[in-house]
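All protein chains of the complex are present and in place, except for one that has been dropped.
Up next, subunit A:
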Amino acid sequence: MREVFPRRRERRERKLGDGRETWRVPRTQNPRLSQLLLSETNRVWPQTLQSAHPPAAWLSTSGISRPSSTLSTCHSCHKGIPDALILLLSSPRPCMRQGSGVPGASSGATIFALSSGQGRCGIAVIRTSGPASGHALRSLTAPRDLPPARSACLRLLSHPRSGEPLDRALVLWFPGPQSFTGEDCAEFHVHGGPAVVSGVLQALGSVPGLRPAEAGEFTRRAFAHGKLSLTEVEGLADLIHAETEAQRRQALRQLDGELGHLCHGWAKTLTKALAHVEAYIDFGEDDNLEEGVLERGGSLKGWGHLASQPLEVPSLHPLHLLASTANSEVRELELALGAHLRDARRGQRLRSGAHVVVAGPPNAGKSSLVNLLSRKPVSIVSPEPGTTRDVLETPVDLAGFPALLSDTAGLREGAGPVEQEGVRRARERLEQADLILAVLDASELASPSSCNFLDTVVAPTVAGSPSGDSQRLLLLLNKSDLLPPGGLDPSPNLPPHLLLSCLTGEGLDGLLEALRKELAEVCGDPSTGPPLLTRARHQHHLQGCLDALGHYAKTRDLALAAEALRLARGHLARITGGGGTEEILDVIFRDFCVGK
């Protein structure tokens, strides 16, 4: 988080009713805004706030032992069985078969999911179930003690890794077996905004031992622990069928896009890398993976090779080439995954607000636009050029999207040192913007400052790739009320633009519609489906995959290395499907001539 509210906000401490929690909230000039920040906020927090919640330090002091790594959720053994069923089938009852020695204790991962409906709503309920529920609750709420069992408590939720506050929420703690599933459960009643929900889900996903629940998994756990009667569970199969069907459709929809192609590509790479490592293990020596095959990645040696130089001793055969091909593929994959995860900016934007920067030459009406959009006098407006000298920020709801609106100094050369500093800051802010609202005076398009702005800011941004993560720009021609009745002079060099008058409000509807479209692109549109949930899932599994790849790189024991790849592939398979042993063997036998 960069520092915001540099001048106008100060911090104060607040005590909660129970006196146990202390945290800092920014105070704004605007009491409504302050309220907003308290209730919904996860958007704008000063840097110092984060240090009020040191991310992991308290974990050790509170005596909670962190599992050394996340629980493994790869069940590649269940070739045909959906992973969800493994948990469904877990029964703590004594088993019928003799001597299998299964302990009765609950086992397996802790799951979490949004239990209330999707979309915007007042309150959203997020549930966890499993042995690490208590740990998760403490990780998000920070106090050493769990709340009293089965009674609602108000807590500030913050991200366990970054310490970033997420929401003030009601939390409930249900120690097993007196809970819905019979396991330890926790409930988080959070504000229903999609940003809050996705934030809390991602925070839970980052707690070791937690993973997103599969379809119907809570109900199945409840069933497995005898919390649901057989008649109650009559409809479960239909439910699960429906849910898996919905999930499948949802996954298809999700995977249709760019991310889908990426994931499939990664899964393919990983399957191949794993197949090659497995081939190296299973056939490297016993069944002599043959030299020509091994050099697939490199140069294929010709027939003359055998005659010209003696072959190496078999045990020294260049089998390592095979693993090195896999190694380089895995390294590339690791980089790609890491880049993708770092670039999970869209979700970030939705949570913290898109950065919308208003820029333009002096006196184009930028501050007027900011005041118009935020419906309050954020900036001082005067007819004098250079009135705004610093970057002024205000969080606003723009066409339904959270946004951080920045008013900047008019870009011009040769002003006084204070204004020059303002211009420098304005340029800096422009670079960080997700969406630029470029404002020009419609009646002064020919002026040098307008032309300069068009050439140096508008043209390069518009020319940048229109898709992907590049900056977006809306060109606004303000002061349309000053234009002669014939309208704007036709100018062939002008990119697509909107006419607007901040004074009369003319063109505002068009602007809001355009903003909605742009922000939907920038943030991802939460109304078109469930990407929030799946995004949290994706991120969880991609992170798991990345962690496993890290283990692969570190280990020297090839069996352990292969295990890391299996785990990584298991995570990707949760997103893309597939992942059976047969798939690997197919690659092995397609790629290698193994046999005696």
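We adopt the following convention: a contact is a pair of C-beta atoms (placed from the backbone, for glycine too) under 8 Å apart; a residue touches a chain by one contact, two chains touch by 3 or more; residues count from 1.
Everything that follows uses one rule, which is that contacts and distances are computed from a predicted model.
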From the options "Large ribosomal subunit protein mL49", "ApoA-I-binding protein 2", "5-taurinomethyluridine-[tRNA] synthase subunit MTO1, mitochondrial" or "Actin-related protein 2/3 complex subunit 5", the chain left out of the display has the UniProt protein name "5-taurinomethyluridine-[tRNA] synthase subunit MTO1, mitochondrial"
From the list A:284, A:410 or A:544, which touches the chain that is not on show? A:284
Specify the residue from the set A:384, A:431 or A:557 that touches the hidden chain. A:557
May I ask you to list the residues on subunit A that touch the chain which is not drawn? 68-69, 71-72, 74-82, 84-91, 93, 95-100, 102-103, 107-108, 220, 230, 233-234, 236-238, 240-241, 244, 278, 280-288, 290-293, 303, 305-306, 310-315, 556-560, 562-563, 566, 581, 584-585, 588-589, 593-596
